[in-house]
Structure formats: C-alpha cells, structure tokens
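Of the protein chains in this complex, one is absent; all others appear in place.
Labels A, B and C are assigned to the chains in the order they are written; within every chain, residues are numbered from 1.
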Amino acid sequence: MYEHDVVVVGAGGAGLRAAIAAQEAGADVAMVSKLHPVRSHTGAAEGGINAALRDADSWQDHAYDTMKGSDYLGDAPAVEALCQESPEEVIRLEHWGMPFSREDDGRVSQRPFGGLSFPRTTYAGAETGHQMLHTMYEQVVKRGITVYDEWHVMDLAVTDEDDPAERTCHGVVAYDIQSGEISGFRAENGVILATGGMGQVFDHTTNAVANTGDGVAMAYRAGVPMEDMEFIQFHPTTLPSTGVLISEGVRGEGGILYNEDGERFMFEHGYANNDGELASRDVVSRAELTEVNEGRGIEDEYVHLDMRHLGEERILDRLENILHLAEDFEGADGLTEPMPVKPGQHYAMGGIETNEFGETVIDGLYAAGECACASVHGANRLGGNALPELIVFGKRAGRHAAGEEMGEAEVTTGRSSDWEPADYEFGVEVGETDGSDPAAADGGAVATDAESVVGGAVDRAQERVDELLSRKGRNHAEIRSAVQETMTANVNVFREEGRLEETLEDLREAREAYKDVAVSDPSRTFNTDLIHTIETRNILDLAEALTMGALAREEFRGAHWRKEHQERKDEEWLKHTLISWNDGEPELWYKPVVLEGENKTYEPKSRSY
Amino acid sequence: MSQSYNRGLIEDFGRWREFEAGMWAWIFHKFTGWVLIGYLFTHIAVLSTGIPAAGAGEAAIAAGNDVYTQTIVSLEGLLLVRLLEVGLLAVAVFHMLNGTRLLLTDLGIGLEAQDKSFYASLILTGAITVASVPTFIAGAF
Amino acid sequence: MAERYSSFQSGGRMWFLQRVTAVFLLVVLAFHFFLLHFVHHADEVSFLASSARMEQLSYYSLMILFLVTATFHGVNGVYNALVNQGLTGTKRTVIKWTLVAASVVLIAQGIRTANAWAGIGLY
C-alpha cells in the first residue's frame, strides 16, 4: 500500500493543477493516472481560456455571459468563483512559461468566442490545451511531485455507512497496467477525482478513447450523486469521419457555415440573427442537424465550414493547427476548400456533484475538472470555459484537500433541506440490484479504520480482476459499441420520449450481457483488454444515468432539447437533476439552482443570440 | 517493472533498408573519414623512405636511384595502386563534398535540402572521379 | 535530472576545432591533390622534385600545417566516432592515449621526412 496526504486521480489539467496547489499548501501529494500526464485529453483543447484580463472587460460580465450561456442552471457562487479567479490563474500559467499567442505590445492575445460579450478567450495558437497541459506537467516535474502513471484506478475506498453523507473516503485502489499489480493508495487528507470527460458513452465524439468517465462512475457507485447528467454538449464543428474537433476559434476568427445550397443558414434561416455562427454551441448544432434533416445537408450528413476568405496569412498565424487536422483526418485542405463538419459529442456539463471547493458529499472525496459538476456550466457550457474551470477548481480542490481553511461553501452537496424527490416512473428496470458484480455495491465488511477500508477495497478489486481473467464469456467490445450506438442514435442533439425509453431497454440488455463479460487475454502485462472491460462497466452506468435524466427533464433548456417539450419551464425546472446509486437502485431527485451570487442575483432571461 | 524484450542488434541490421538520406550520408562520411586517416598513416610510411634516401648520397638522388624514388616509381607502376588511387580520390572527394555539406548544415544553411545536397555530393563525386581516371591512369601502362 | 550527467565536460571545443580544421583541409587537400596528380603526374615523382618543393619555406610550412591539421582532424574524428558508439571508461582512456601517441609518431615521422627533403639536418 502506498501512503500520501492527498491522492489525485487523473493527471489532465484539473489533476495537475490540484496536485500543484495541494503541494504548495504543504501536503505530500501523489498523482495516479491511467495515462502518462502528457497523454491526457486536456492536450486536445484548441480554442482557449476565458479570462477577463483587460481593463475594458470585467469578471462580472464574464459571470453574466456564463450564466446566460448555462441557461440559468449554473450555481452563482461557482460561476462567480470561476470568473473572478480565472484571470489570476491565467497569468499564473503565463508565469509558468505557457507560450500564449502575443499581441504587438507583447501581451497575451485574446479572441472572440461564442456567447461572450467581450473577446476574452486567451489562447496559444490552436493548441491552447496542449500548451496548458505541458506547462503544468512541467511544474509538476519541477516540484518533484510523485506520479504513478499507467495505473488505472478501479475503485474508491470508502466506508459503508448507510447514508452517503456520513461516509469517508480513505483512498483508492489501482491496477498497475505495466505489471498487473493491484495496490491500495491511502490518502490521509483526501482523494481528488480529476478523471475528465465521458465522451466514450457516444460513438461520435471529440473525446479520447480514454475518456470513459471512470471517476464519475466510481463516485456514483460509492454514493455521491451525479448531477445534471442529461446535459451533454454537442460541438457543431467536428470532422464527420473521426469526430476530430475543428475549434470554435475558426468561427471566432470569422469562419462561415454553409449548407448544400451555399446558404449562410445561421442567418438566412434565422437560427441566430444577431450572432450567426458565433451563437452558443447548442444553437449551432441544432441548426446544422435541422439543415441536414430538412435535406439541405451535404451528402445528407454534414455542412461546410469555410475559412478561405480569412486569407492564408491569418489562417497560418492563428489557425494553422486546423489545417493539419482537416488534412490528416479528413483529407480536406482548409486553404482551398470548405471543411466538412457535423455535430459530435464534446463535453459533459454534468458529473460528480460538488460544491465550489470541489468537495463531494463524502468526506475526504473531492472532484474537479470535467468529471465534476459545481456547477459552472449548467445546461450548456460556453466555449473556453472548461479550461479555466480546470485551473480554478483544480486549485481550490487541491488547497482544500491539503487542509487549507477556505470558508463556508454556499453550494450544497447531498440532500440538504431543500431537496425534492422525483416522481418519474421509468417503466424499465434500471440499475444493478442482484449483486452479481462485486463493484455494483459499495458495501462490504463493516470497517471503519482507514487501513482496513483500503485493504478491503483492494481485496474486492483483486477478486474482480481474477474473476474476469479466469472465466469464459463474451468480449466487452460488442457491449461497448452497442451502448455507444444506441446513445448516439437516440440521446443525441434531438431527444424524443419513445426513443429515450427504447434506449433504457437497450441499456438493460447491455447490462445483462455484461454479466457474462470476460477477458480473453490472460496476461498480467499491459492487459488493455482487462482495462477496457472495466471501463465498459463505467460507460454503462453513465449512459443509463444520462438517459434517465434526459427522460425526466421535460423541458428544453440549454443543450437538452425535447421534442415534446419545446420551451424552457422556469417555474418547474429551475433545478438540478441528481441521481443516486443507492447500492444499485438508482434514484432520481432534485435540488434548486443557486442564482444569488455575491455580485448580484441572476434573473433568468430568454437566451437568444 | 515488468519484463520486457529487447530486439537488439538483429533489428539494427535489419533496418538499413529503411535509412534516410541523412543516415547514409553519415555512414559514408564515417567510412570515407576512416579510409582517409588510414591512408594518411600509410602515406607517411611510404613517404618516410625519403629519410634513408636523403642519407644515401647526391648521386643516387640525381640518378633517381634512391630508395624513395624507386619505391614510388615501382608502386606507381602497378595498375592496382593506380586503381586504388582512383578509389582514394573518390573517397576524398566525397568526404570533401559531404564535409562541405556538413559545414553548411552546422551553419544552419540548406537544412531543408539536406537530402538533395547529399545526392548532389554523390553524383558530383562520381563525375569528378570518372573525369580524373585518364589523368590518374596516365603512364601506368 | 541534469545532475545525472555529472561528468561535466564540454565537447564544444573539439567539435569546433573539427570544423575549423575541416575548412582548412578543404582548401589544402584540394591544392595537394591538384598539385600532385594534375600539375605533376604520378609517374613523375622523384626525390629531387619533392625536395625542390620542400626547400621553399612557404611550401614546407604549409605541408607541416597540413599534416598536423589532418592528423588532428582524422584522429579526433575517429575518437568521436568511437565515443558516439558508446566507448566509455578505462577502455576509452586507453584508446584516447593510444590515438594521441599514434598522432605524435605520425607527425614526428612526417616532419622528419619533410626535413629530409628540405635538407634540414634534423631527421
């Protein structure tokens, strides 16, 4: 067993920032990551980081934009923290050497981005995430922070009180991919989950193959509620064949969308008369799919994104990376032809329920980054708001976990006084009640001291791995792709009741199938078959929760569109959806949104661009 | 750490087909450099016959009967030696041309055309060598 | 970490000298070849002719310099090549001094020969 004060799971932007912060606050930190830090998907972010750096701009404006973008489902204390602290965090990155693009006067460059009232997206070419990830990893190297790379965290080591709010997290269990060894990591002060996105729930996604939402699923099964899972952002400009993202920066710089008839449909068909291509992502994604559905798509699949008129010099200066992506992954030359694009899964607004310090309802368990839901993005994330989330909330979680005094949280976690049960009947059995899978229930022998909680978790993980390796059964790959296919077909940009229900049935069948899953590669060395099999379980749990949330939320808000419910219903739905695992019996409930900030109270307005 | 497998030398030798221009240039430069330094040693050895020759007396020298002149003349009379000299020329010319290429590379000049300049060195070496054959062979028969 | 390579020893000087000697050799070797194969032909070599050239001080000093630079350039090149192939430790020290010794012998022998031609008593 390894012992540290703070154990950070995941080494993307959020994890790295959390580790640095915890270390600066005096803790002995270790990072455990299934990928080497520089392989994390933060490296794929292209567009930039929103921060109100200029005199003409203000964090209040940024907060206002973010709230509006979130369709008033963001929690004001978290949103304000994001906008207030983003500038100093961005400058800190600059001080750590991050090579931002520069203005003539030598200051960092900023550009306009969708949904922003000021060009405050700070960027480094079209590779902002890459530069950010590497800059922070460099700081981790400098500080000599311990990194256990290529260790897959399988489970959390949590006590098993009946009420999740009374549970304590003492560490994690991880599988060393290189050697096949399973080991406990005991965390004296806290575990911070920073495992990133869950794009693999869908099959057309901008996310990495490693983005399987492990942290969310682990926390969920340990008793932490998942918040707002139905809100999935579909990015309007991804390459049709691979899902590789073409940054919003292209539209920020002036790129134009055309349909098959060469119409600039964002304006000509009235989807966004003011902002056109720069309207919020959900608006543009739906516009594109409507064009395709109404027969104006190219090859009935995609639309064109044209940036030729920007001129070679400007493109090379600011969007060079896009040229390579279009060329390498789609065979299109952005300098001489328009690029084909269509919407693809991009970001999960929801995730592990936390307050504005990253704390979850379980004592000693934190979450930050895309896996967490504080919530700053509400029903829809603005482009350029995820990277600041990583550094702001990564830092906050790191400090808090290291024991720094940070005051009283205003966002609640767990069932505080104003929670509200949901009375939705799903018609299909959900969850995992028969206990056929040891990971299904977080229970186990009653243990309270940290050593034996971690030890018990290690034993269960070992048992599970031995079982998967020794039995005969079916391969996980077909189950995974069945889940991805049904999710992409039915829980996409457009959602209808009947098809959502069908999806729950498909997922039920997938769950049944997963019961006889087995790993055919017997090796203990670098057994990716085993890792993927474990991940598929996570994908299943998340897909189910996501679909449940989508069914229950009978309104149209932000990224969540329902055929039967075409308007935002503020009286009824100004609240977060939460799903608790309850030892295998998922339960849906709600809690109100916090719209009162330090700055002001954000009154819901209609969201038009 | 888990066990791992090292493909070692087999792989190194199996890879020569896949070498890039720059690697061939490197190999040739190495080879020619070694030949040249090897030759320098032999060259001086042969030339040092001039030392006893100098002590042998004016008359022998004037008549061309001294050890040095004799050695050289008899060596130069051999076709094999003449052919080796052509080889030496080729080696030296390549080393000089590619050496120039490397010197430019060190100054950061022509890096994009490094493969082309290597091919140019090869071709030029061939041309110069062929052109010099008559001069080198002259009087050997 | 950087300290791992504690045997701090800059290779820059030798690298630079290798280039400087190369530039010099480029000119002199071309001249040498040209003079002894094209101007004078291989079958015309004789002690007398060599000695006539060597008696000129400028030619004599050029040739000595040629010898020294070529030896340095060649031997240093060989040494570098060996080090690049991973020559280390005692073996490396031994080879290094062997090469130095060989160079000294080569240069000494070369100078004696030149002296013999130039009619300088020292040989």
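Here, a residue touches a chain if its C-beta (ideal position, glycine included) is under 8 Å from a C-beta of that chain, and two chains touch if they have at least 3 such contacts.
Rule of thumb we're sticking to: contacts and distances are computed from a predicted model.
Colleague: Quick one: find the hidden chain's UniProt protein name among "NADH:ubiquinone oxidoreductase", "Branched-chain amino acid ABC transporter permease", "Pyruvate synthase" or "Succinate dehydrogenase and fumarate reductase iron-sulfur protein".
Modeller: Listed in its UniProt record, the absent chain's protein name reads "Succinate dehydrogenase and fumarate reductase iron-sulfur protein".
Colleague: Shown chains touched by the missing chain?
Modeller: Across the whole assembly, the hidden chain touches A, B, C.
Colleague: Touching the left-out chain: which of A:506, A:535, A:555 or A:583?
Modeller: Going through A:506, A:535, A:555 or A:583 one by one, A:506 is the residue touching the chain not shown.
Colleague: For the chain left off this view, which of B:45, B:111 or B:133 is in contact with it?
Modeller: B:111
Colleague: Which listed residue (A:4, A:17, A:41 or A:464) would be found touching the missing chain in the intact complex?
Modeller: The one listed residue touching the chain not shown is A:41.
Colleague: Quick one: say which of A:29, A:49 or A:208 touches the chain that got left out.
Modeller: The missing chain is touched by A:208.
Colleague: Which residue numbers on subunit C touch the omitted chain?
Modeller: Residues touching the hidden chain, for subunit C, are 1-2, 4-5, 7-16, 83-86.
Colleague: Taking the full complex into account, what residues of subunit A touch the chain not shown?
Modeller: Answer for subunit A: residues 35-36, 38-41, 43-44, 53, 87-88, 91, 94-97, 99-108, 124-125, 127, 129-131, 134-135, 138-139, 141-142, 178, 208-210, 241-245, 324-325, 328-331, 475, 477-478, 481-482, 485-486, 502-503, 505-507, 509-510, 513, 519-529 touch the chain left out.
Colleague: In the whole complex, what residues of subunit B lie against the chain that is missing from view?
Modeller: 1-7, 11-12, 15, 17-23, 25-26, 102, 105-108, 111, 114-115
Keep this in mind: only the chains that are shown with their structure count from here on.
Colleague: Quick one: subunit B and subunit C, Cα centre-to-centre, how many Å?
Modeller: Averaging C-alpha atoms per chain gives centres 15 Å apart.
Colleague: Taking each chain's centre as the mean of its CA atoms, how far is subunit A from subunit B in angstrom?
Modeller: 64
Colleague: How many Å are there between the centre of subunit A and the centre of subunit C, using C-alpha atoms for each centre?
Modeller: Result: the chain centres lie 66 Å from each other.
Colleague: Of all residues in subunit A, which are in touch with two or more distinct other chains?
Modeller: Residues of subunit A never touch two or more of the other chains.
Colleague: For subunit B, which residues are shared contacts with two or more other chains?
Modeller: Residue numbers touching two or more other chains: none in subunit B.
Colleague: Any idea which subunit C residues touch subunit B in the complex?
Modeller: 19, 22-23, 26, 29-30, 33, 37-38, 41-43, 45-48, 50-51, 67, 70-71, 74-75, 77-78, 81, 102, 106, 109-110, 112-113, 116-117, 119, 123
Colleague: Per the contact definition, I'd like the list of subunit B residues that touch subunit C in the complex.
Modeller: Where subunit B meets subunit C, its residues are 30, 33-34, 36-37, 40-41, 44-45, 47-48, 50-51, 53-55, 61-62, 64, 66, 68-69, 72-73, 76-77, 82, 85, 89, 92, 96, 99-100, 102-103, 106, 132, 135-136, 138-140.
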